[in-house]
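The complex is shown incomplete by one protein chain, all other protein chains being positioned as in the whole.
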Amino acid sequence: MLNIENLTVSVDDKTILKGLTLDVPTGEVHAIMGPNGAGKSTLGYTLAGRSNYEVTAGSATLNGEDLLDKDVHERAAAGLYLSFQYPLEIPGVPALTFIRTALNAQRKLRGEDEMSAPEFLKTTREVAKSLKIDMDMLKRPLNVGFSGGEKKRMEVLQMALLKPKFLILDETDSGLDIDALKVVSEGVNALRAPDRGMLVITHYQRLLDHITPDRIHILVDGRIVHSGGPELAHELEANGYDQYLGEAA
Amino acid sequence: MAAVKETIDTVQKLETYEHGFVSDIEMEFAPKGLNADIVRFISEKKNEPEWMLQWRLDAFERWQSMDEPDWAKLNYKRVDYQDLYYYAAPKQKVAPKSLDEIDPELLRTYEKLGIPLKEQMVLAGVEGAPKYAVDAVFDSVSVVTTFKDELKKSGVIFCSISEALREYPELVRKYLGTVVPQSDNYFAALNSAVFSDGSFVYIPPGVRCPMELSTYFRINASETGQFERTLIIADKGAYVSYLEGCTAPMRDENQLHAAVVELVVLEDAEIKYSTVQNWYPGDAEGKGGIYNFVTKRADCREPRAKVSWTQVETGSAITWKYPSCILRGDDSVGEFYSIAVTNGHQQADTGTKMIHLGKNTRSRIISKGISAGKSSNTYRGLVSAHARAAGARNFTQCDSLLIGKTCAAHTVPYVEADTAKAQFEHEATTTRLSEDQLFYAMQRGLSQEEAVALLVNGFVRDVLQELPMEFAVEAQKLVAISLEGSVG
């Protein structure tokens, strides 16, 4: 599914990712853990195609399709979804309008028919209900004046509606209290499917108690330094990242 | 009268010389340049009453003693007023022969707006196209007639100002120039002297105009020129919504447009005036393009009168325009909602004036300026309260959005208050289109242009909501098209 090979990325002439290699097979959920400044968010932004994240070496493919030579929205249409650590506020654009515009733009690019307004509303209503999002909130400009928890639920709502093939969750648990974390995790878990992959980026093990990964990778100084099963999270919680810091040097 | 005869002779000679034939149909052109004889010629041509001629001559005299204003943040080659045609400018002579001669950018825009080919030719001013216009734009003449009949039934007068001068001279005389006097400003004086035509609307007391009136419908009845004059009167308790312009870009050979619009609003009446201005902005280098110097003013003459100006300005090389409200009647209300988009080398200096004279008068200004490319976009507005205007209230929100590093956005509000019982609030912000927001929208699948369009439409939403529904949809498209290619 997602294959990253020797990915080297610099931002403002500073190399952040230094030859990162990672494979996430179809149907699996992998987690990337690492200390601050290891390059976790850089990985998400690079895969999504943010400008000024310059790929100087390596490759990244999704289902064999090269991601790196595609524009941001083409990667989205190819099925890549990045859930933002800090979702943006979009003044003047109601959440419903935003999501429907994005959905139909993706469909158009894939050569599919647009989703009709009634069908879209019906689907949205169902998903919103499961995420405890009030429909009135969806008529307000996206994320404007929303709480941290509401913004994250909006991210999950979008992934459920856009039905991406591969999800990257960037620090999705930040700013969430325990109840919001449960709602968000349940939403994400509901999206686990045999034909969908996920990459969960997180600093703490807390989120992984709710979204259990198949594999965990430890990212230190721009490289994966260790990989293992879900038990690795607890080990890290107990011992911290110190033991890996030496390996990166 | 000798002078007039002389002019006609001169013109005929000119025509003979230039084109090698004498037209046996009615003479259509006045020579280039402006003098009192030309003013007489125009008036004569239109069979105007003597008072109207005097009114024009008076305006001309005043215009001669005035200087072209230079306080706006505009930079342009001054117009040579003696190098213009003031009556029936010979458009045909310079009209393109086919669409091949039109700026391809303009044609691309037509396509995006989904305008049929025949109509494209009309809009682009291709030779031979105008006669098509009537049929192409309006299904048939009968549509116009039906619509006129319906208006007549309710007592509404909607015709060209020339027709109004013939059919309803007293009504015109009573109101013409009472909102924008001949000597109001340089361009208004010029317009008063030489205006060729425009619209006239009268809504009788208590009548709610049964449909939205639009110049788009009337244009076949009489051609409107570069000096358009519009006069709308809403009598006591009347209501009318008037739409001006259309979303398709009009190619026009007239470099200078100096229109005057006067609105008279009596007790409890309301006028809603919406404009979409999308004249040719010039090519990529900023060559050509229209100079749009417009004077628009509403007089809320009696208690509880209400005026609402809504404008979407995306065209013209230069825009100089301040639709204003004189809030004279107690409890009268003025509103100004504006979207001004500039791209390429366009320059816009636009805004409004809210003059609070009456008690408890209220006004509201929402202005959204978007500058991209190498353009310059200025909001200039005045809010003033006379010492007698107790209870006057104004709220102004003025936002500018910058796209790119080579454009400019200015906010120049003037606030004048002479009473303790006024409440004025003004807020202005200038920000750029956020790269983070763009990236976010693109990550969800929008192309860069779609993302820009979406964010910009969010920015202007408050104003779009003020437009009549079908106009709003088109305007939204138009704003997006105007900004194409402005990012990246």
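Note that the chains are named A and B in the order they appear, and that numbering of residues resets to 1 at the start of each chain.
As a convention for this text, a contact is a pair of C-beta atoms (placed from the backbone, for glycine too) under 8 Å apart; a residue touches a chain by one contact, two chains touch by 3 or more.
To be clear about the criterion, contacts and distances are computed from a predicted model.
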Missing subunit (named according to UniProt) among the choices "Fe-S cluster assembly protein SufD", "Phosphate transport system permease protein", "Extracellular solute-binding protein" or "Tetrathionate reductase subunit B": "Fe-S cluster assembly protein SufD"
Among the chains presented, those that the missing one touches: B
Touch criterion as defined above, residue of B:155, B:404, B:468 or B:485 at the omitted chain: B:404
Absent-chain interface as seen on chain B, which is shown: 71, 387-388, 390, 400, 402-432
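Everything below uses one rule, namely that only the chains that are shown with their structure count from here on.
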Touching residues (chain side chain B, partner chain A) in the complex: 434-437, 439-448, 450-451, 454-455, 457-462
Interface residues, chain A side, partner chain B - complex: 48-51, 71-73, 75-77, 81-82, 84, 87-93, 98-99, 101-103, 105-106, 109, 141, 158, 162
